[in-house]
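Removed from the display is one protein chain of the complex; every other protein chain stays in position.
Up next is subunit A:
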Amino acid sequence: MIKAILIFNNHGKPRLIRFYQYFAEDLQQQIIRETFHLVSKRDDNVCNFLEGGSLIGGSDYKLIYRHYATLYFVFCVDSSESELGILDLIQVFVETLDKCFENVCELDLIFHMDKVHYILQEVVMGGMVLETNMNEIVGQVELQNRMEKSEGGLSAAPARAVSAVKNMNLPEIPRNINIGDINIKVPSLSPF
């Protein structure tokens, strides 16, 4: 299973952080720093797999990373995941990002954080890999975008909620409930 997905830039600034196992906030920050130290020291022509730092679980977990220009994509996985598979997954993720945002750059990860998380959720959910086919993922993301647009986005949500409630067909509520000696009068709810 994938324990964490970290994306940070060449200076160690985190751009996207996703932990699939609970860590306290400060521990998360320490993990990010430690991972950055481990990964930034590596030359470009050495192996992309290394053992996790002590904070993240030590030698039981591996860090699989890829370095693109200014960003490091680091996946922390345990022994059940195939390293080469995860390496390819990183590539798929990046290519998907590139397709969804034209000319993707670091700042896109911050600016369109919600979209990036949607894409990531299509790929990995709860630490498990869901989808590895790039076209599938892109298709799903586009579908979601279309639905968002048709619904009018977030601003239209309250209006839709109200109309949905209005259209609710509630069954008849009895006015009086008589059980034995007990009489309960049910108050009427006025439609709004």
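In the analysis below, a residue touches a chain if its C-beta (ideal position, glycine included) is under 8 Å from a C-beta of that chain, and two chains touch if they have at least 3 such contacts; residues count from 1.
To be clear about the criterion, contacts and distances are computed from a predicted model.
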Chain excluded from display, named as in UniProt, from "AP-3 complex subunit delta-1", "Hemoglobin beta embryonic-1.1", "Dynein light chain roadblock" or "GUF1 factor": "AP-3 complex subunit delta-1"
Of A:Ala4, A:Leu71, A:Val123 or A:Val141, the residue in touch with the unshown chain: A:Leu71
Missing-chain contacts mapped onto subunit A: 9-11, 13, 40, 43-44, 68-71, 94-95, 97-98, 102-108, 110-114, 153-155
